[in-house]
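In what follows, a structure is listed as structure tokens, so that the remarks can point back to it.
So, subunit A:
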Amino acid sequence: MAYVIGIDIGGTFTDAFAADEHGKVAGVKTPSTPPDFSQGFLTVLDELAGSLGTTTEDLLADTHYIVHGTTSTLNALVTGDVATVGFLTTRGHADSIAIMNLEGRYAGLGADQVQDMVRTAKPAPLVPPRLVREINERIDHKGSVVVELDEDGTRTAIRELVAAGAQAIAVSLLWSFRNPAHEKRIGELVAEEAPDAYVALSCEVSPRIREYSRSATTIMNTQVGPRLRDYLRPLEAELRSRGFEGSLLVMQGSGGCVDSADAPSRAITTIGSVLTGGVVGCTRLASELGHRNVISTDMGGTTFLAGLVVDGEPVSTTSTVLNQHQLNVPMVDVHTIGAGGGAIAWVDSGGNLHVGPRSAGARPGPACYGEGGTEPTVTDVDLLLGIVNPDNFLGGRKQLSKELAAESVRKHIAEPLGLSVDDACAAVYAIQNAQTADLVRKVVVTSGHDPRDFVLYAFGGAGPMHCASYAADLDVSEVVVPLGPTAAVFSAYGLAASDIVLTAELSAPSNFPVEPEVFNGAFAGLRRELESRLSAQALRFSEVAYRNEVDMRYTMQLAEVATPVPTGELDAADLDAVGASFGQRYEQLYGRGSGFAEAGLQLITYRTQAVGVLPIRPTLGAVEQSSGDAQPTSQRRVFLDARRGWQDADIYDYGVLAEGHELKGPAVVEAPTTTVALPEGCVGRVDRLGNLVIRYTQA
Partner candidate 1 sequence: MPVIPVAGAERFANLPASPEETRRIVGDSLRLHDVDQATVDALDPLTYEVIRHRLTSITEEMGEALKRMSGSVVVTDCNDFDAAIMDEVGDVVQVGLYNTELAASLDMAANWTLRERCARPGIGPGDMFLCNDPWVGGGLHQNDVSLFAPLFVDGELFCWTGAVAHQVDLGGVSPGSWSVGGSDVFWESLPTPPVKIVEGGEIRTDIEDVWLRRSRVPKLVALDLRAKIGANNVAHERLRALCEKYGAGTVKAVMRRTMDDAESRLRAKLRELPDGSWTSVAHQDSARSGDRGIYKIVLKLTKDGDRLVFDFTGTDAQVDGLINCTFAGLRGGIMPVVLTMLCGDIPWACGGIYRCIEIISESGTINNATFPAGVGKASVASAWATMNVTTECLAGMLDTHPEHRKRLMSVCCGTWDFALLAGVDQRGLGFVTMLCDSMAGGLGARSDSDGVDTGGLAPIPMGRVADVEMNEFAFPMLYLWRREEADSGGPGRFRGGVGASSCFLPYDSPLGGVHLVVSAPGKALPLANGLSGGLPAGTQHDVLLRGTDIAAQFAAGRIPGSLAELSGSTDLLPAHHETDLGPDDVYYTHWQGGGGYGDPLLRDPVAVAADVVAHKVSPRGAEEVYGVVLDADYATDLDATTTLRAALRRSRAGVDDKEIPA
Partner candidate 2 sequence: MSVFIDENLEQDDAGLVSCRHCSARVGVAADPLRDARVRESAPRTAGPSVRAEASNFTDREVVFRQAFCPECLTLLQAEIVPADEPSFRIRSLKLVGA
């Protein structure tokens, strides 16, 4: 036997998925155990072993690697439970982290918050002034030294910071990505003056132009690095003591993982760890189903996440925003675009009905939970419209109250608008779906694509209740609701099926095309760096692939576009082709005729991604084939479409469905983890892996 395991630790649940090389799979779920999440990690392993009919020791002994998605770094940053960091920067520029390019006042906020400008504020600076020191040194835009490094002053500054309580030191100097000599020397001085301190240099963490986000990235990395190290070391030791000889890997925001020994030095790359599992799961399932382009939608109780898979790869971004700080972290581009099932419906002072963006969250939650929530939410409406079975929510784990839901809709929506409770619910349902379609559409369009070229995947507890409606507005060809053995632990499945992904980058802004030897030399340097990091991962790979890209722009424009570059030595003609491919990508993003080649091109950043493909890839087995038609277990009145009103719908129990079963809307499918709504005009078909595939037969 040879197992791979994915373990995804979220705020509420810890999910695990295991697969062997013969297609045997298992998925289990246990509650998370904050603040010590490693407890839940070990518990879920025990349950996984039980589900596979073996012991934890035997399972661990046969496991090649465990891929871990962890919320620990993100949690540390959000709660502020981080290491005390001292910050060294170039003289004259300490305030960069306070000025935050001024965008720190609104970065990452929703439009409704930005509009309420008077109430916006910046977060506290990442490092308080008493822990910041400016160093006499200066490098210019070409990388030439303008002012030599003041070593004595630097030593004094380090000693002062340690005396002031700094446990770790972040160093970010102007233009260090062009010439890292001063930063590297400061790294040595820190090692001499404060040998125990964790230190991070911006030229290593994020060698990219724009000092504010480079400094912010380096500082946050320094804040969480020691924390991640202190979490992973004992966890790995515990696994070893239980007989685990494989590799413990940590999922990164980029959708690829990294060895746990390497993770703390680049801790910031793990902040998207738990967000990306769903998109990675979609990517793997899409390759099984032969879908090239997928919109991934994950609607849970408190958030709605949307991501894209294009040509079989997750769409990524080179930066992200956390706590209003701009960070250089390569991430799968996951957009939080709404409030999920907890989104509150409300009527404004002008008598207009809105849904969200405020959410009732997990506490008090929707009114129907009976836990103190009084405002009506999307989940309350789903219940009143007959979509959710009050006795079968979360597999029957939570009993819902229709009375409380109806009371809340009546008081807050129906009466103020002079509508019946039914009509109020129908309006909320339709508005939620239309808004979701608007937002998902924007995600697709702003990345340069057309929703009609996509299949939409819907998962999360609430996604399948709405997907047939919001997807219809997007004109996607079909909708897939993953309902096979992975359904309950879809993200953990994604983790188990992932690869090692390492990224290296270097800004070297210049006019384009550059001399081919400069270009090839830049990528050769990145390749060497990645080869040495890959060999340090102590893993066998079935294949290692390198992908090169450059961030380019038209000379006068400041928005750069990541442009793929072929690997290998390129000549002048190849570079021209890179320029042309930038132009095409640019027009795809911004519209035909938007490019302005006469302005000339500039190359800002070189980037290489190394993908180490792991030898075991979990495969999913087929479900049983149907014999005869699907039999509904019951019928109930549902309201799925404002044009059609209340209808009798067939209710199906997912447990008795098999491949080939076709279900005609209006219908509802009740699965252990979710409920799928099929409005009239839709047909759902169970595919070979047990997923429900929804197609439209009429608008």
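Just so we're on the same page, a contact is a pair of C-beta atoms (placed from the backbone, for glycine too) under 8 Å apart; a residue touches a chain by one contact, two chains touch by 3 or more; residues count from 1.
The candidates were selected such that all candidates are chains of the complex that A comes from, given by their letters.
What you see is a predicted model, and the numbers here were worked out from it, not measured in a lab.
Novice: Which numbered chain among 1 or 2 touches subunit A in this complex, counting any copy?
Specialist: My answer, from the options 1 or 2, is 1.
Novice: So in the complex, which bits of subunit A are touching candidate 1?
Specialist: 90-96, 98-103, 105-106, 111, 114-122, 128-130, 134, 136-138, 140-142, 146-148, 150, 174-175, 209-213, 348-350, 352-355, 417, 419, 426-427, 430-431, 434-435, 438-439, 441-442, 445-446, 509, 511, 554-559, 589-591, 593-594, 596, 598-599, 642
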